[in-house]
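Following: one structure in structure tokens, then a few remarks.
Left out: one protein chain. Kept in place: all the others.
A, B and C label the chains in the order they appear, each numbered from 1.
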Amino acid sequence: MTISRDAVVDWIKAFADVIAVNKDYLTELDAAIGDADHGANMHRGFQAVLTKLPTVADKDIGTLFKTVGMTLVSTVGGAAGPLYGTFFIQLGSATTGKLELTMADWQAALEAGVNGVVMRGKANPGDKTMVDALIPALGAFKAASASNAALPAALRDAAQAAEQGMLATTPWVARKGRASYLGERSAGHQDPGATSSHLLLKAAADTWADNSGNVG
Amino acid sequence: MTISRDAVVDWIKAFADVIAVNKDYLTELDAAIGDADHGANMHRGFQAVLTKLPTVADKDIGTLFKTVGMTLVSTVGGAAGPLYGTFFIQLGSATTGKLELTMADWQAALEAGVNGVVMRGKANPGDKTMVDALIPALGAFKAASASNAALPAALRDAAQAAEQGMLATTPWVARKGRASYLGERSAGHQDPGATSSHLLLKAAADTWADNSGNVG
Amino acid sequence: MKKLINKPEDVVAEELQGIAQAHPDLVRVSMDGPFYIVRADAPVQGKVGVISGGGSGHEPMHGGFVGVGMLDAACPGAVFTSPTPDQMLEATKAVNGGAGVLHIVKNYTGDVLNFEMAADLARAEGITVEAVVIDDDVAVKDSLYTAGRRGVGATVLAEKITGAAAEQRRPLAEVAEICRQVNANGRSMGMALTSCTVPHAGKPTFELGENEMEIGIGIHGEPGRTRMPLKTAAEITELLATPILDDLPFKSGDEVLAFVNGMGGTPLIELYVVYNELAKICKGRGIKIARNLIGPYITSLEMAGCSITLLKLNDEFTRLWDAPVKTAGLRWGL
Partner (left out) sequence: MKKLINKPEDVVAEELQGIAQAHPDLVRVSMDGPFYIVRADAPVQGKVGVISGGGSGHEPMHGGFVGVGMLDAACPGAVFTSPTPDQMLEATKAVNGGAGVLHIVKNYTGDVLNFEMAADLARAEGITVEAVVIDDDVAVKDSLYTAGRRGVGATVLAEKITGAAAEQRRPLAEVAEICRQVNANGRSMGMALTSCTVPHAGKPTFELGENEMEIGIGIHGEPGRTRMPLKTAAEITELLATPILDDLPFKSGDEVLAFVNGMGGTPLIELYVVYNELAKICKGRGIKIARNLIGPYITSLEMAGCSITLLKLNDEFTRLWDAPVKTAGLRWGL
């Protein structure tokens, strides 16, 4: 089983929809421990991505991802812009020239993307950032794939790990990003970036795991 | 029956107390159609008057009234400062050298005071100002005195006429002072200046009409 | 009531102490007797002294406009309460450099009466005093039988332009006439999104619903002419600009100074949005905005809202507007 170029486009579109639906939710999470803009930032970025997608419809997956990343970098701003931008640019570098992705391709791409976020933001696990959803997701995907799970199951494992990671951020005191200024007062709130990262991986599972979109 | 110098001092002190008690009430009336300071203005002025009174304790009633007037002019500010200031300065001019006031003396003084307010503020009856309490009060005092009423009764008539005048201002549209800026919206509110003028004449009746202070 | 103050009764005195310590290069603050703020080098010999005054709570007006090229002195009253004649008299004496003194008076009964008394007292001491009453607020219907229009935004422009004329050592009659002309050619109107709270009152002067605004307010937290549902910046600007433009009237080909003023609680970002709308409206009518002023210059404590003032310019006004000014609240060229 592989992920086609069209499936990649479907994922991006599905995530844009998920963000549109969860915009206010993400912003509320950010209001509690940040500056009330994460939903608006992500929405602005992915609406721009939607406008951009047709211009690369006939390009390889690598170009597609890079375009998504560059668009995010130049439209999102804030911390999320460079971080999600880097994530997608790294996905792109790892998939240059490809027209479909095997399970191994996706694993390599995801690894590159997550590493990119870590390199750019220098957050450690437990700092209460998107990294706390992304790293467990990557780990779960690798584990599933190492135990020869099928792609749908591995995607679902990754999404579930991201969700666990996201939920785990709630009691923590933030050490990176804007929430860190709150010190102890950041505890008791779920991290907005970890939440959007969970939604991103859940959208991948929902879109790629089967056609009904009910998996994940 | 006459009004002694001590009685004049008592009136001023009694009014200062009345203002202290009604400060917030006057300010609320002023908030509705003005700028929420009439109570504070009058209170500031009469507290200053209280401090000043001992310095003129041995002077004639004219000097006493003039001192009250000058003190109001230099401490109240706003519209009320020059208007009440003028009122008392005119009372003073009309009572120069006197150590007690007959009923005729007080009528002449009151007439001078009310005329002073009208000359300074150029308000006509019905403009919704303090004049709407003062002019009826003067009229009632003159009528009572013309019909040979005793001083206590005349003072009570004057206070009651001031009250009627004050109440009459409620439905009117203001044509003078800050309330005039509201146009039609000034209707339905009692004028703060007419209210303090009523309190002033009521204090005179209460203080001078008998010793129990229950008249008026 | 949420304010950065100690006790309501001390606000003005402590503000003045703050000003005295912050700007000794510009002003002296007299607090032993009646309060007033005077130019550090007053009296300037041979120069007409220009003074103004009014209730506090409109900062930077007037105290923030004392300095070179604008006011020689300002008399601060209690919050929203006209100052008293003795303040004005002392300020008049302090700025009298032998060429006479101009009183710029906003048209409020209190201000007018107190300044009248002060002018009488100053004249009795041999000082030549002229007074100009500013009444530019088109929200108030003008009439011989009422208190007339309020003095609002045009006051700031009159103080700057008149102050520049005085700085050029023009005679009192000319300085006063320029001030009168600024008033004759200036029109304003204001609106509020929220009320303000007078410190000693302790609660908002009026209450506005979450979706309401007041149109035609003054600068003392007095309610406006009408209350209506909140509208967009474009609609609000239109509501303010139209009566202003129609009143003078301002005509195609006119050059104007456009002043978008914040009421104290409205941030600059919103004032630029309003300015953008105002520029469109003026352009649509063929009116050229040749100068502008955008910011909180004549405020109502922490009220949210704005006012618009348009002044029809002529070459002299423009030159005097551009002349150097050095005050805490307005400064250029020095």
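Here is the rule we use: contacts are C-beta pairs under 8 Å (C-beta built on N, C-alpha and C of every residue); 3 or more make two chains touch, one makes a residue touch a chain.
As the structure is a computational prediction, the values presented were derived from the model and not from experiment.
Although it is not drawn, the missing chain touches A, C when the whole complex is taken into account. Considering C:S30, C:S56 or C:N96, the position touching the chain not shown turns out to be C:S56 (whole complex). Listed for chain A, the residues touching the missing chain in the whole complex are 27, 31, 33-37, 40-41, 44, 73-83, 120-121, 175-178, 180-183, 185.
Touching the omitted chain from chain C are residues 2-7, 11, 14-19, 21-22, 56-57, 59-60, 64, 193-194, 210, 213, 230, 232-234, 236, 264-276, 279, 289, 292, 294, 296, 299, 301-302, 304-306, 326, 328, 331-334.
By definition in this document, only the chains that are shown with their structure count from here on.
Chain A and chain C have CA centres that are 55 Å apart.
Distance from the chain A centre to the chain B centre is 76 Å, each centre being the mean of its Cα atoms.
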